[in-house]
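Below you will find the structure I want to go over with you.
Note that this complex is displayed minus one protein chain, with the remaining chains in position.
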Amino acid sequence: MAIEGRSERFSGRIRLGMVGGGQGAFIGAVHRIAARLDDRYEFVAGALSSDPARAKASAAELGLKEDRSYGSFEEMAKREGRIKDGIEAVAIVTPNHMHFPVAKAFLSRGIHVICDKPMTTTLRDAKKLAALVQKSGKVFALTHNYTGYPMIRQARAMVAGGELGTIRLVHANYVQDWLTTKMEDTGLKQAEWRTDPARSGAGGAIGDIGTHAYNLACFVSGLDAESLSADLTTFVPGRRLDDNVHVMLRYPGGGRGMIWASQVAPGNENNLTLKVYGDKGGLEWAQEDPNYLWFAPFGEPKRLITRSGAGSNDAAGRVTRVPPGHPEGYLEGFANVYSEAAEAIIAARSGGKPDAAVHFPTVEDGVKGVAFIEACLKSSGRNAAWVKL
Amino acid sequence: MAIEGRSERFSGRIRLGMVGGGQGAFIGAVHRIAARLDDRYEFVAGALSSDPARAKASAAELGLKEDRSYGSFEEMAKREGRIKDGIEAVAIVTPNHMHFPVAKAFLSRGIHVICDKPMTTTLRDAKKLAALVQKSGKVFALTHNYTGYPMIRQARAMVAGGELGTIRLVHANYVQDWLTTKMEDTGLKQAEWRTDPARSGAGGAIGDIGTHAYNLACFVSGLDAESLSADLTTFVPGRRLDDNVHVMLRYPGGGRGMIWASQVAPGNENNLTLKVYGDKGGLEWAQEDPNYLWFAPFGEPKRLITRSGAGSNDAAGRVTRVPPGHPEGYLEGFANVYSEAAEAIIAARSGGKPDAAVHFPTVEDGVKGVAFIEACLKSSGRNAAWVKL
Amino acid sequence: MAIEGRSERFSGRIRLGMVGGGQGAFIGAVHRIAARLDDRYEFVAGALSSDPARAKASAAELGLKEDRSYGSFEEMAKREGRIKDGIEAVAIVTPNHMHFPVAKAFLSRGIHVICDKPMTTTLRDAKKLAALVQKSGKVFALTHNYTGYPMIRQARAMVAGGELGTIRLVHANYVQDWLTTKMEDTGLKQAEWRTDPARSGAGGAIGDIGTHAYNLACFVSGLDAESLSADLTTFVPGRRLDDNVHVMLRYPGGGRGMIWASQVAPGNENNLTLKVYGDKGGLEWAQEDPNYLWFAPFGEPKRLITRSGAGSNDAAGRVTRVPPGHPEGYLEGFANVYSEAAEAIIAARSGGKPDAAVHFPTVEDGVKGVAFIEACLKSSGRNAAWVKL
Partner (left out) sequence: MAIEGRSERFSGRIRLGMVGGGQGAFIGAVHRIAARLDDRYEFVAGALSSDPARAKASAAELGLKEDRSYGSFEEMAKREGRIKDGIEAVAIVTPNHMHFPVAKAFLSRGIHVICDKPMTTTLRDAKKLAALVQKSGKVFALTHNYTGYPMIRQARAMVAGGELGTIRLVHANYVQDWLTTKMEDTGLKQAEWRTDPARSGAGGAIGDIGTHAYNLACFVSGLDAESLSADLTTFVPGRRLDDNVHVMLRYPGGGRGMIWASQVAPGNENNLTLKVYGDKGGLEWAQEDPNYLWFAPFGEPKRLITRSGAGSNDAAGRVTRVPPGHPEGYLEGFANVYSEAAEAIIAARSGGKPDAAVHFPTVEDGVKGVAFIEACLKSSGRNAAWVKL
């Protein structure tokens, strides 16, 4: 039970604003809890909806001061960039098509950005954004939140430490069922924008969840795929974007991988799984039961490593809050991204860098994710021909 | 996915103080996160350790203002009860023997209390405290946190709604392994006070975890046991309190139950499980995988009900934050106790009562828990004779 | 994959007869398959029912020669004991009350016995039978079939080898739901005789499944309980025998145990589980998933040992037939009892003893089982007072 745990060392809360995330938006509340969990942020301003009335109502409900509630992100960026005690960081939780313009507006006012994924709707924008971030010197964190799970950190450290030997196979699946029927016609906002190319970009399941799977595969294996062959399908009649994705991957050095992302597989909620196999051992993890990590050293019985239990390593320990056998979940993992970004933001206050152990997905990961989506779309458009990444 | 979820409706944060929970105390951090999660509390004052120097250091680390950091709980109660904007509620997270005096001190200043369990070290004190609470008219919440899990709320509502028929059997186990060896001699504070009768009370495993199991059994089944037969054992040589407990229970109307609590069962972390069987169906739940509830209507296939998934009910929904397949954990359940207590505290500001659906363990539950401990000790002392509850 | 496996070395089949097990009797078919699986027996004679007409019809259906089909066990014992090529062994698969007279009849003709459990309906008979067996010099095998599972053999060898250290706790549960309602009134033969004291003996659930749990606990732990406290209940109105049993156990040297046997817990089929904890480690096993054994060396991650996989030992290997990952089940475990008994019978042909590694439950285990039942009945009759075993 040697949990180092998240330090509670208090360094003053980071003033945080939010764009998007008003009433009816599930992910906004998640970001707010994640920001609050370790007491690293203070939520003080927002442009919570593209609909100004809803934006105001949402802000009031959340206890924002009236003069820090904005009708548009442009207005917010302009004023917050100027006032004393304006926000230091902004969380962008809008539909995908707004990520780029919003991030740009805040970065240009010297405000750090925490942004939802996929980062942009085109690879061109992604690259532009990467350049902007670099120029700005600001912190940019992408909420590939699954990288925040302690057992995922453990897995990554084990792979990096050679415990699996040379990696041969990486399998990542993200399987859901919520779009099995035409939910976008029922008035459910979540379904509406996610199946609308204008707001979601050209990828459906591939953009919404396929990127998470690919990101996790890269994060843990330490490998980027070299090329891929993808078969995207739209099963629900009338749907405008893909709702099922099969991808075969090739890695430099001969490794192979597979990704399956689906929104139409009844019985699956957020069934994100990762399996990594090397010539010395294998690892298996499932998001719905995230406090466990199976480790199979070849030729020995499988071990079930539990979060903060015997066998859990430092990489897991530093993002862990409670003792073994007390489950942590989605919000804690999400909060780890926020709290790690906070380390970077706090270090940046004095022009420094955070501790080397700090990790959060960056704008570079965002570029990779969008490149992955575009490659899948291209491959699928060419009858699953191999496309370089 | 009809999650009502925890409302984010903001009503001003409750000013919260804490007694205990300084450096090295695991449970203090848990209470602070739980208080913060739904943004219902603002942590502003503390007497964080019985050691004044450690109290100050801890307070500084946590960002408390210097004049709200106290060297003793008496001083804190006195001053906070007097100053403008003094705390409205106090969280008591000390070893067990301090719960009663601390609670008394704050209640007498009109301050609401959120207290760790077991409530007191004697049944006499427990009853006195119940009388004090009643007289004070203040909110008293006991952190039997496992009642805060959504699937436990679901289970309770299902039993109450008759979905299991007449209850016949209630089995609750809480099994750990962390005291398999003599950890109290290694300098681990957690182990030290928990095995010390002066600080823990006369119960070891029975008080620390047996009460949780019993509380959960009562909470879900809606039944209080009538009598019990207990066999308490101390396996580790030199240990001063029981580390394993077997209890047989009898319920009014003929129901039967069992409780097994252990701290010496290698391979078990916080393996708290509950099984309830009626003449129409059964329910099974495990704390380490808390987002699942097995429901077996007699003569039909078992169903796996998932938190906020199809089949989850309103009782679960109102304490749920994220969609199905995204796991919630220990901290979220703990936060539910805090946030429900907050509803009561907010209602009390205007002399009212919270919504009927609000639930948190009360001083009466605390009395029951201590009565259970005493009955187990008495029974075990008489060679497991049946003792009335 | 170093499976030694069951040897197929052929030594001539043992001529086997059966008493009971005619049409409508589930367990007869199980015994026949178990006998046949390793080609150690040839089924040649039977008195398959106490109803002579049904006996004949059953025999015909199973392909027995007409002159080897008997209307009564007495007739069968007499003739088979006399004829050339008469049976060498008899399987007794009748309701409990017939085990003793049938076994006696065949033993007295020098015929080996394979008998269902519980061995007899009274401890007096059990002891008499033990004396008869001893005098006869014949093989007597009791089909506590769960001891035949490879992972149970593995567990026993691990305990014996000290891998768990000193045993502190032994928990065995056998939980079913098939008697949740009054099945004995529906014409189901299985339920009828099992709830009838005249045929089942004075124990219901305790005799039918409680003994299995206790036998398994003894077999794996290598310990016999010293005393017990039992609370037997009959939940279904009008039922004549217990359908739920709670037992607390005390072992010599201070160990503790629990047994829970139930036939009224909806959602449980044949949920027999065993947990054994020592001061160095723990083991957990479940009959419904019998190819797995959890091993938790204290302070290390849990290992999932799989049947014939890495980490499985010789004790498991010698009763294993197929490679890891190919499940074996109930019939294979049952067959192990038969095939091990066959080793003893074959050795007995030449006046010898089987290999030391051969194991099957004996008449002594039968005595222990009946003693356990009687002690539970006695304890429960005295309000769960402690009774010596």
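We call the chains A, B and C, going by the order they appear; numbering starts again at 1 in every chain.
Just so we're on the same page, a residue touches a chain if its C-beta (ideal position, glycine included) is under 8 Å from a C-beta of that chain, and two chains touch if they have at least 3 such contacts.
Model, not experiment: these values are computed from the prediction.
Q: Which listed residue, C:62, C:76, C:217 or C:387, touches the chain dropped from view?
A: Of the candidates C:62, C:76, C:217 or C:387, C:62 is in touch with the missing chain.
Q: Which of B:306, B:320 or B:336 touches the chain that is not shown?
A: B:306
Q: Touching the absent chain in the whole complex: find that residue among C:39, C:226 or C:364.
A: C:39
Q: Have a look at A:58, A:229 or A:362 and name the one touching the chain we're not showing.
A: From the options A:58, A:229 or A:362, the contact with the absent chain belongs to A:229.
Q: Since one chain has been left out of the picture, which residues of subunit A touch it in the full complex?
A: Residues in contact with the chain left out: 168-169, 171, 177, 180-181, 229, 231, 233, 235, 244, 246, 248, 250, 254, 256, 258, 260, 262, 264-268, 275, 277-282, 284, 294-298, 302, 383-384, 386.
Q: If the hidden chain were put back, which residues of subunit C would touch it?
A: 1, 5, 8-10, 12, 26, 29-30, 32-33, 36-39, 61-63, 176, 178, 268-271, 287-291, 306, 309, 321-332
Q: For subunit B, which residues lie in contact with the unshown chain of the complex?
A: 295, 299-306, 309-311
In the analysis below, only the chains that are shown with their structure count from here on.
Q: Note the rotational component of the Cα superposition from subunit B to subunit C, reported as an angle of 0 to 180 degrees in steps of 5.
A: That rotation is 180 degrees, given to the nearest 5.
Q: In angstrom, rounded to a whole number, how far apart do the mean CA points of subunit B and subunit C lie?
A: 43
Q: Using Cα averages as centroids, what's the distance between subunit A and subunit C in whole Å?
A: Chain centroid spacing, subunit A to subunit C, equals 55 Å.
Q: So which stretches of subunit B touch two or more other chains?
A: If we look for residues of subunit B contacting two or more partner chains, we find 268.
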